[in-house]
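Apart from one protein chain that is not included, each protein chain of the complex appears where it belongs.
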Amino acid sequence: MSAEPNTGDAPSAVARVLNLSVVFGGTPVVSGVSFDVSAGRCLALVGESGSGKSVTARSLLGLAGAGARVEADALAVAGSSVLGLSERAWRRRRGKDVGLVLQDALVSLDPLRPVGREVADSLRLHMPLDAVARQARVRELLAAVGLPDAGERMRQRSGELSGGQRQRALIAAAIALDPPLLIADEPTTALDVTVQAQILDLLENLKAAGTGILLISHDLAVVSRIADDIAVMAEGRIVESGPAVRVLAAPTHPITQRMLAAIPADKPRHTALAPTSTDTRVVGSGRNRSAIATTTNDSRGETGGAREVVLEARGLVKSFRRPGGGQFLAVDDVSFRLERGTTLGIVGESGSGKTTTARLALALTAPDAGEVRLLGHPFTGIPENERRALRPAIGAIYQDALGSFDPRFTVQDILLDAVTGGRRSGPAASARVRELLDAVALPATLLGRRPLSLSGGQRQRVGIARALAARPDVLVCDEPVSALDVTVQAQVLDLLDELQRERGLSLLFISHDLGVVQHMSDRVAVMQNGCIVETGEASAVFADPRHPYTAQLLAAVPLLPA
Amino acid sequence: MRQRASTLLIALAAVSALGLTGCSPASVTPSASSTPVSGGTLTYASGDAEPSCLDPHVGGNYPQALIATQYLESLVSRNDKGAIIPWLATSWKESADGLTWDFTLRDGVTFTDGTPFDAAAVQANIAHVQDPATGSSTGYLALQKITSTEAVSPQVVRLHLSAPDSALLESLSQVWVAMESPTALKRTQDENCASPVGTGPFMVTKWVKQDSVTLVRNDDYTQGPADSAHTGPAYLDSIVWKFIPDSASRYAALQSGQVDVIDNAQPDTIVQAEKSDQIAHLDAPRPGASNRIELNSGKAPFNDPLVREAFIRSANIDAAVKSLFFDTTKRSTSALSSAEALAVSRPDLFGYDPDQANQLLDAAGWTKRDADGFRVKDGKRLTVVFPVSTNQSIPAEQSLFEQLQATAKQTGFDVQLTPMDLSSWYGALAANDYNAVSAPYTKVGPDVLRILYHSDGITPAPSGYFANLAQVDDPKLDALLTQAAKTSDPDARADLYTKAQNRLLEGFYLLPLYDQQNHYLYRTTVKGLRALPTVSTPTFYDAWLAA
Amino acid sequence: MSELEVQATLSRGERSRSRGRRVTPFEVLAVVVALFLLVAGLLPGLLAPGDPLGIDPAAAFQPPSPAHWFGTDESGRDIWTRVVHGAGTSLVIGFAATAIGLGVGLVLGTIAGMLGPAVDFSVNRLLEVLFAFPGLLLALLFILIFGPGVWTATVAVGLSASPGYARIIRGQLLAVRRSSFVEAATVLGRTRRQLLLRHILPNTLAPLFVLGTLGVGQAIVWASALSYLGLGAQPPAAEWGAMLSAGRTYLTTAWWMSFFPGLVIVLTAVAATVLGRAIERRARYA
Partner (left out) sequence: MLVHSAGGLFVLWAVATLTFFAVRLIPGDPAQAVLGGPGSQASPEALAAVRAEYGFDQPLLVQYLRELGRLATGDLGRSYALNMDVAPLLLAQLGGTLLLALLALAVAWLLALALATWSTLGGKTAWAVGSGIEITAAALPHFWLATALIILFSTWLGVLPPISTPGPVGLVLPVLTLAVPLAGFLGQIMRESFQAALESPFVLSARARGEGELGIRFVHVLRHAALPAVNLSGWAFGSLISGAVVVETIFARPGLGRTLLNAVTLRDVPVVIGVVLIVALAYILMTLVTDLAGALLDPRGRTA
């Protein structure tokens, strides 16, 4: 089955879209989009944020949004047209003909109602079942999506379930009426990688049972696991579509190519993930960047045996008080050594203690036991005013770049403040600010802007420039690219890599994303429940995981078909 | 409520029927066109403060008098000619030396708790009023000269006096010394305050604090004061006596028919009501002194008669009364209420004459004016500190003071009006921190002049209170007033009071405004409503509701 | 929660849904009202050349007309003139009460937010206690002690608003102190003093401007309520609450006497709310 619409009747098509356009107040958001979804198959709509993929999918539910004008030559669900349906008619078909699964069930299920009630809603709205029969059916459904103790779970609220459990419950609600079409909009985005694999398996099972799935995702690697066909969207149009195998193996459109190239997993260390010249999102000049690239060759010796340890953690322990009382051990006996010019990646799932480790390394919080040494000096266990002298040697970039800037400051304020150490500025400082902007490939025209008006990639670049201001030896990167689209992520990762080579930076790189860590790290430490369960050369760990948890993680990482 | 909160009044009946010539406007001719019908509940809305005690022996203020008139009766009453008439006492006799009085009581009267009304009851009542524990102020002063009582027979009671008191009958006509059941008086004061028991046409059955008192007809009632329109029980089944302090709400309630009678009617609503055929007006000015502004002659600048006269001449009271009271009252130029036959009016002294005021001030040495246009002398501004009790002056009166302030400014007076709550106001007076003040004073007869203007009244009581707020210290006036109080010959007495008043008014110690206002509005369905010609409280004994 | 905190919460809600910086008609109206008040407060003679206390008994109780836009009162004083001249009094009361409230709140809030958990705990208990006195109650208690009058009313209003200010300031201070940008500045090696002066204080104080704007409107309403009850400004002062109170006596015969002073109170309060939110919406802080 192809993603291109059939010209003839397709009895097995559970969704049919021909020349769909969606306009919001004069602005076209989706135009000329056509595709079919067949029973028992999965079509993935892939694109970066703002590409129009969600609006396209929601048009099939009549929920494109307030003020949307939806037009199409054909728009059919479950074999009958849904063009020009009244709101009443739409309501009769939602849930019955199409189910919708959104990302992050914590907010996609009503947090104040038991999940059983949420699942039962679909039944209540469309089937004349009595309460007892409905309860029974809900339990059945929850069991079917693999929720253990369905009877117990259905009385709980989404906040009381784990991420995977609630996503399963959300899917149960969507398939309660066994709709021929299931729209899954980023169904795994907020999930840890192991849970993500389980949810993808569940969708796979549904597909096998004959449900047509329209999968919306920004992540080609994720969709590659279950999609039969892929349609790549950009700026409201489908730029490339075809069987998944073909699109992934031999992409024809540059956007597809760029998205594929940006996936860091399995890309060798120091390989550029983003093209340098054609990228429209990069605001800096290509010349500058290639100049950096050429001067960075031997700043980091490949061979030197014992390198200087710039950052060392010994036996760090940190516990927090739980809100309900009791202690919670966030970091349990963590030790690591970061050598000059290298990257130590710390990877782990949510709650594994990565971020606490980063904060301990930055001496933002004091360890209960253990110590951190920076450039051979003790960095913890000393008063802040003694530590301050060492601070310039260590910088940090954060996941939420915007939050890390004083909201009253412009880009210029931020960088001047960083350059001058909060003191009075002079012409030299201005020159240094420009230099930093150049280094992170941002134009000087942004100086007067506030971070709020910058794009995510630009904000992270400002964050990097600020971190570089004091010419640090060590850069702690806490999930620096998690909030970014994959192509922007590629650019930021490339930038970090270039800066590391150019300046001999040592990176403590923290991420939940194994692919990113694998791409960026020389050594890697895998964290679970506050402990480092495995550590070693990145290549070795990824090739031959010793710890079962590492192996489990690696197995769960969605990879592109080789 | 503090005793005497709403209106300070020490009502001592003074003059008997001497020269009174039917000038009291305090009664309304009952409608002749229809016959009274029994039944119905009348709702009365009082703007006065809610009494803290329904027994007028305790304290003794006007709000208590208003409501107690409905369930208590006095030994005697007055008719609208000013003559004393029988009520609970059928007759009375003064001894030749004036030191003993015998009262014969009406037979067969019982209190609503069944206790018979007899000489012993009268004795008990007088004892109750005179008992310091009762805390009576108004009644206590009224009975001051009674030294002892004696039950001659069950129906005759004899009072012994320390000195002749020609005002005794007037005193006894006051509701503040009305008769209460001796049985009830034996209860605790709290109980008696909540449900006093009398012989009146109604009785107290329920008191919801800050809302209303319910009065129910006394079916055993036989007859009212001698000037009543009928005998037997009252017509109304009951009266709901509500407290609505907000005047606008009160009038709106009357308009909407929620209440039938309101007191403390504002001048503008009186005018409006008079245009309506649904609402009628009852004007019953209180006896005693007129409403007036006392000028503190005890301290500068009013220790100078020229300045006092200048102030009086600079105040355009006529215009203010006209604009604020809409002809619902007349300008007074007397120290006494127009209800007093002996009142001397001197329009010649109190006319508005800014030119003369300016000349007077120039003569008194207040020749310069400062940047604000106020006169100065020796570097001091011509300032008149004028504390105003917001509890005792109705809004129209406060507005009148504001207008006075504005007109006096043109002559160069800096009148500083300071509205105050009652206790601050008393505080300011006690501290002698005032140049002008207005304090209403209700008392029947010209003897009020002695209390207000005799130099004895300058000496403060332990609490700091004193009555002679103008601080008049004039031996000749003192002599005239003392003499008048002793003189029983009507003509000589009238002559003395006339002389005293002329001396007082010519001294420019006070600026008379108008009678003490006492206006009632009622729906025209209420028939037979009248005010008792004693202290002008309304009585509902003869009242009935037309269908 | 205090009324102030409710207002502050509401204006923050406004920010979260700000759709661009388009000026709404409401805001235009609010600016006009504010300008009017400012001119009236500073140069009342410009808008109403007459004497606010000047009487003319012959012209009493005149309904609104071209000669007397808002009519006249019981002494023939022009109500328009009095409303205009009353703006100064009301603004002074509003600003003074807000300054008192903000000042006390700032001291309490800063103590709580900066001097560690023990102090924070104590101040918080104190605020909890103060919150058990609903606004007017605290003001009434204050007036009971110090007697009625414009200034006691002003201080009473300011004091009764101060717990609200204190809690907002404390919350803001703690939020800013824990914010990631302060952490980022720590990582950059900033001293406590630098953190305080460059980041914590400016970001804590900036929202106070909005708060103050909202507070002034509220203070004017509260002060006029006290005047209305006879516990604030006293007649014949051209204070709106006192005028309204005086006018209520003549409600049935001269509605304009209470209507117009009330109207300007409402307009002022609405303008303060709208302005506060407009500023919040355009504010630099996130």
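Going in written order, the chains are labelled A, B and C, and every chain counts its residues from 1.
Convention: a contact is a pair of C-beta atoms (placed from the backbone, for glycine too) under 8 Å apart; a residue touches a chain by one contact, two chains touch by 3 or more.
Remember, predicted model here, so these are calculated numbers, not experimental data.
Undergrad: Taking the complete complex into account, tell me which visible chains touch the one left out.
TA: Within the full complex, the chain not displayed touches A, B, C.
Undergrad: From the list A:107, A:209 or A:389, pick the residue that touches the absent chain.
TA: Checking each option in A:107, A:209 or A:389, the one touching the absent chain turns out to be A:107.
Undergrad: Quick one: which of C:39, C:104 or C:140 touches the chain that's been left out?
TA: C:140
Undergrad: Tell me which of A:72, A:141, A:173 or A:259 is the one touching the absent chain.
TA: If we include the chain that is not displayed, A:173 is the one touching it.
Undergrad: May I ask you to list the residues on subunit B that touch the chain which is not drawn?
TA: Interface residues of subunit B facing the absent chain: 1-5, 8, 45, 52-53, 58-59, 132, 137, 189-190, 193, 208-211, 242-246, 248-250, 252-253, 255-256, 258-259, 391, 421-423, 426-427, 429-430, 461-465.
Undergrad: Which parts of subunit A face the unshown chain closely enough to count as touching?
TA: Subunit A touches the missing chain through residues 58, 61, 63, 66, 87, 90-96, 98-100, 102-104, 107-113, 118, 121-122, 125-126, 157, 159, 170, 173-174, 176, 183, 323-324.
Undergrad: Taking the full complex into account, what residues of subunit C touch the chain not shown?
TA: Against the left-out chain, subunit C lists 1-3, 5-6, 9-10, 13, 17, 24, 26, 125-126, 128-129, 131-137, 140-141, 143-146, 217, 221, 224-225, 228-231, 241, 244-245, 248, 251-252, 255, 258-259, 262, 265-266, 269-270, 273-274.
Here, only the chains that are shown with their structure count from here on.
Undergrad: Looking at mean CA positions, which chain is nearest the middle of everything shown?
TA: C
Undergrad: Averaging over Cα atoms per chain, report the distance between subunit A and subunit C in Å.
TA: Chain centroid spacing, subunit A to subunit C, equals 47 Å.
Undergrad: Taking the mean of the C-alpha atoms as each chain's centre, how many Å separate subunit A from subunit B?
TA: Roughly 88 Å separates the two chain centres.
Undergrad: So the centre of each chain is just the mean of its C-alpha atoms; given that, what is the distance between subunit B and subunit C in Å?
TA: The mean C-alpha positions of subunit B and subunit C differ by 45 Å.
Undergrad: Listing for subunit A: what residues touch at least two other chains?
TA: There are none in subunit A.
Undergrad: By residue number and range, which residues of subunit C touch two or more other chains?
TA: none
Undergrad: Can you tell me which positions in subunit B touch subunit C when the two form their complex?
TA: It comes out as residues 246-248, 251-252, 255, 266, 268-269, 271-272, 316, 319-320, 322-324, 390, 395-396, 398-399, 402-403, 405-407, 417-421, 424.
Undergrad: Can you tell me which positions in subunit A touch subunit C when the two form their complex?
TA: Subunit A reaches subunit C through residues 362, 364, 384-385, 388-389, 391-392, 394-396, 398, 400, 402-408, 417-418, 421-422, 450, 452, 466, 469-470.
Undergrad: Which subunit C residues qualify as touching subunit B in the complex?
TA: Residues in contact with subunit B: 53-55, 57-58, 60-61, 74-76, 147-148, 230, 234-236, 246, 248-254.
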